[in-house]
Each structure stands twice: as structure tokens, then as C-alpha cells.
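Excluded from the complex is one protein chain; the other protein chains are retained at their positions.
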Amino acid sequence: MSGQQSTTSTSIGSRLLDWSLRGYVVLVFVFIFAPILFSVVFSFNSARFPTIPLESFTLHWYQTIWNDPDVWTAVRNSLIVSVCTALIATLLGFCTAYTDYRYNFRFKSAYLALVLLPPTIPLIIMALAMLAWFSKIGASGQLWSIIIAHSVLTAPFAMAIIRLRLNQMDRDLESAAWNLGASEWRTMREVIVPFCKPAIVSALFLTAAVSFDEFAISWFVSGLNKTVPVLILEIVQGNIDPQVNAIGTFVFLVSMTLVIVAQIFFTFRAGKSFS
Amino acid sequence: MARTNFSGFATTWRMPIIVWQVLFFLGPLLFMIAMSFFLVKNYRMVEAFELKNWEKMLTRGYFWDSYILTFWLASLTTAVTSLLAFPASFALAFKVSPSVRRWALFFLIIPFFTSYLVRIFSWYVILAESGVVNALLAHIGLGPYTMLNTKFGTLVGYMTLTLPLVVVLQTFALANIDRNLVQAAHNLGCSPARAIYAVIVPLAKTGLIVAALFCFILSFGDFVSPYYLGGSKPPTLPILIIDTTKSGQQWPRAAVVAVVMMLTLISIAFAALALAYRKRASR
Partner (left out) sequence: MNQPLVTFDGVVKRFGDFTAVQQLDLSINAGEFIAIMGPSGCGKTTTLRMLAGLDQPTEGKIHIDGQLMNNVSPHQRDTPLVWQSLALFPFLNARENVEFGLKMRNQDAATRRKKAMDWLERLGVGEFAERNVETLSGGQRQRVALARSLVTEPRLLLLDEPLSALDAHLVIRMQSVLTRLQRELGITFVYVTHSQSEAFAMADRVVIMSNGEIAQIGQPRDIYREPANQFVAEFVGRNNIISGTVTGVSDSNLIIQSELGEFTVSDHNKVTAEGKDVTFVIAADLVEVSRSPMNKANSVECTLISEEFVGSVVTLFLESSSGTELKVQLQERELSTLDHTAGGAFYLGWDSDSAHLLPA
């Protein structure tokens, strides 16, 4: 579109500007993806202190973490936490999104603020608050303390995704189901949930991804039940250890897969609206 | 649509999040505020209402050093990130096809949901004295430069966290501008550079400010970058919270720091939103 315009109305100068802008975008992407890329590359590099030129290819770091029972426990903990978080947060997000879609009531903006605020509060503050609260009610140091905290943190993401999907729903669809003899509950099961399915799947994956990577709150409230990011945090606090690159690559792989699956369901399935 | 009478159905969908957030979001936050007035005696926290922690923290020089440093770093990051992001967002909004833009946004969202910790560790290795950057620079006869444990290192870390988000938000803001207005400006003899300043930025103002606000909130609250890449001397406020909580067992004092941070962020957010939604004064 802009290409056609520039051929008609412009000089080499602005062409050059356009291309340097595009080059700049590439630079920004390089900056953003460089750490991810290097982490992956170094995880296969034999040097104790990773730099260039690269030394030989090795699977040593992967063997190290494979044989480390702490890593296995952490992975197990992380999986439990992110799966449970995803389920709870998506359920909460769905309830909230539907309420926002369907109902108007007094204090609705306060209601929405209560739901949407958590991600805007720095994690370290949430971490301290959760730690204090959980020890007050005698629930700290458990895996489910992390799950609860993560659900608070991620429910807004689930809510947003499902709410956007509901926006694409024909306003008459729900009434049409009632009109054909479905009660409100039955309509929920037969119409609303099926319609939102791609967004629900997307929300499950995205909240799992956020939970899988979160380290500040987990670190504060987990006690001895370390998750993978907490384990990484503790290794990193010690010394430079290329093990981190291997674990990191694994973590990237998991969370990227989750995020990409979430996006595919969101953009390609949910984006297909009917007119 | 809404029925005025009681509906079990409506309540079922409305209540879960209220109960959940009150128990596990409002509860913790309010308790933390209350905790800032508690006392610690013999390494045990005693519920009380005393201003001691507040006095202790607010009269200490190191607290204010931390505060100023944190505020300054977050402001610097906000300015630098916003400026560095703008050309990229501009290009994504105006100079590429919609499908390229979609893919770019798709890829920009990914890092936001991937391990920040590992990315910072990766920067640690890359920026080290004998790391990748210095090795590259040595080839052209420069360096080595010290990048770790400097403000530069901290800035790189903060930008790792904030740059993708800022580019995404700015791109949305710019892409939503009515193209006809930009065309009209060109038509009226506005040079492209002038159009950015006089038309595009004012039109996208709200989005640009919201992006900057998120950038500030994220860098103000992050402890990983200043700790691993910045050397934490002096510590930033989040590091102060960690140190006070983890080593000193002084949770109430950590709560003081947290409450001060929240108050700061709330003021900044209100100021930013007021600025973002202010009607443009006539010139």
C-alpha cells in the first residue's frame, strides 16, 4: 500500500529512510531475541565461561541437569503449579468475562478494577504481601500457596482473552438459544462455552506460560517447594554456571510452545468471526 | 438484559472472582499495609500500630538513596525505551503490510511470556568482561569495556523486560490513527518529519503515554536487572525489600518500602493518565 504511494510521489531519500526504518526494526528484534538465542547456543557449548569463538559442541550441561534430582523435583513442581493455575485462572477469568459481557450492575467499574489490577502491581510487592498473608493464615510454604498467588496474577489475562472472544459473539445468539428452549444453564453449556472454546484453550495455555515463568512470588512463598524459575534464581545467585543455559533453553521451549499455541488458538480460530 | 431480581445464575458467575480477589488480592495488600505498622520483637512479628518502622525507614539516608536511584533509573528507562521503541513502532505501524505487522506483534508478544530470568542471565554472559560483546569489539581493536555492574547494564536488563511491550503498545496506538488525517497533513504541506511531531504524536498521545507508564511500572518494580546486571550498589527499592525480608526478617520494614513504592506508582499512574486524557490546550 505505502509501496505504491512511494513510487508515485517520492524520491530516493524517503525510500532510503523507509529501508533504514525497516533495518531498525530488525535491530530491535535482534536485541529482543539475542538473549534467548545465545542461551540456546551456549547450552550446547563446552566452555565453562561462554563467549566467542565457541568451543566444541556438548550435551554435557543437559546431562548434568538430567541427572540432577533437584531439577526433576522443580520441573514436577512447576508443572503442577502451572496446570493448576491455568485451570483456576481460566475458570475465574471465564466467570468474570461472562459477567462483564452479560450484566450491568452498580459498582461494576470497581468490580472490573478488582479483577484487572493485579498485573499492574510490581511482582515484588505482591510477593511480600502474599508471603505475609499466607504466614498470617498459616498457609505459606506450600505448592498451593504459589498456585493461589499465580491465579490472582493470571486470571486477568484469561478474562481479557475470553472477553475479546465474547465481543465477537452475535448478541442474539444467547437469546436465540433461550428462544429454542434452552435454560440459562443449558445455554451456557450448549452455546456460550462452545463459542468461547478457542479462547478458553488460549487462556489455559497463556496462563500456564505466565505461571511457568514467574519467579518473584514463587521464590517468596514457595518455602522448600522450589519451582524451575526459583531453582534458576538460586543457581544464578551462586556463580556463572552454564547449566542455567540448559535449563533456560528447556524453560524457553516450554513457555514459547505454550504462548505460541495460545496465540494460534486466539488469532486463527477466534479471529475467524462470522458476519 | 440484566434482571433486577435475584438470579442464582448471575450470582454464580459474578461471585467467584470477588471472593477470590478479596481473599487473595485485597487481603494480602491490606494486610501488608497494616504490617508496616507492626513491631518485631525477638525476631517475632507482633501486631501493633506503631509508626516506628516508618520513622526508621524514612529517616535513613540509604532508603532515600535507594528511592532516588530507583526513581531515576525507572525514569531513564522510560525515556530511553520510549524513544528507542518509537522508530520501530512507527515503521511497524506505517511502513509494513498488515500481515507483516501481525507477525511482528505475534513475535513481540512471545518474549513477554518467556523467562525473564534466563534472558537476564544470558545478558550477564554476553556483557561480561570476557563476554560476547567485548570479544566482538576486540576484533576491531576496541575495549574491553565494563558493562556489568553499571547503570548501562541495568538499563539493558530493564529494556529486555520493557522494550517488546512498549513497541507493541506504541504500534497499536500508531496503527489506530486515522490515516486520512496524516494524509491531510501531508496535503497541507506538512513535511513528513513535521507530520510526526505535529500530527502523529498528538493523535497517538494516549497510547504512547500508557506504553511509557507500563514501562515505568515494570522497571520500577524489577529486582533482577539491577541485582544481576547493575551490581545493586546502592540497592534499588525492590532489592531493599528482598534484603529486608530475606536476611533481616524485618517484614514490617519491607512493607514500608512496598507501601512507599505503591504510593509512588499510584501517583505516577494518575499523573500519566491525567496527561494522557487531557484535552489538548489550544495553542
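Quick notes
As written, the chains take the letters A and B, and residue 1 is the first residue of each chain.
Operating definition for what follows: contacts are C-beta pairs under 8 Å (C-beta built on N, C-alpha and C of every residue); 3 or more make two chains touch, one makes a residue touch a chain.
Predicted model only: the values in this text are computed from it and were never measured.
Note that the undisplayed chain, when the full complex is considered, contacts A. For the options A:19, A:66, A:105 or A:178, the residue in contact with the chain missing from this view is A:178.
Among A:61, A:195, A:252 or A:265, only A:195 touches the chain left out of the display.
Taking the whole complex into account, chain A touches the unshown chain at residues 170-173, 175-184, 186-187, 190-191, 194-195, 197, 274.
In this section, only the chains that are shown with their structure count from here on.
One finds 17 Å separating the Cα centroids of chain A and chain B.
Residue ranges of chain A in contact with chain B, taken from their complex: 1-2, 14, 18, 21-22, 24-25, 28-29, 31-36, 38-39, 42, 49-53, 91-92, 95-96, 98-99, 102-105, 111, 114-115, 117-118, 120-126, 128-134, 136, 148-149, 151-152, 155, 184-185, 206, 209-210, 213, 215-216, 220, 229, 232-233, 236, 240, 244-245, 247-248, 251-252, 255-256, 258-260, 263, 267. For chain B in complex with chain A, the touching residues are 1-2, 9-10, 12-14, 16-18, 20-22, 24-29, 31-32, 35, 84-85, 87-88, 90-92, 94-97, 102, 104, 106-111, 113-126, 128, 130-132, 135-136, 159-160, 163-164, 167, 192, 217-218, 220-223, 228, 238, 241-242, 245, 251, 254-255, 258, 261-262, 265, 269.
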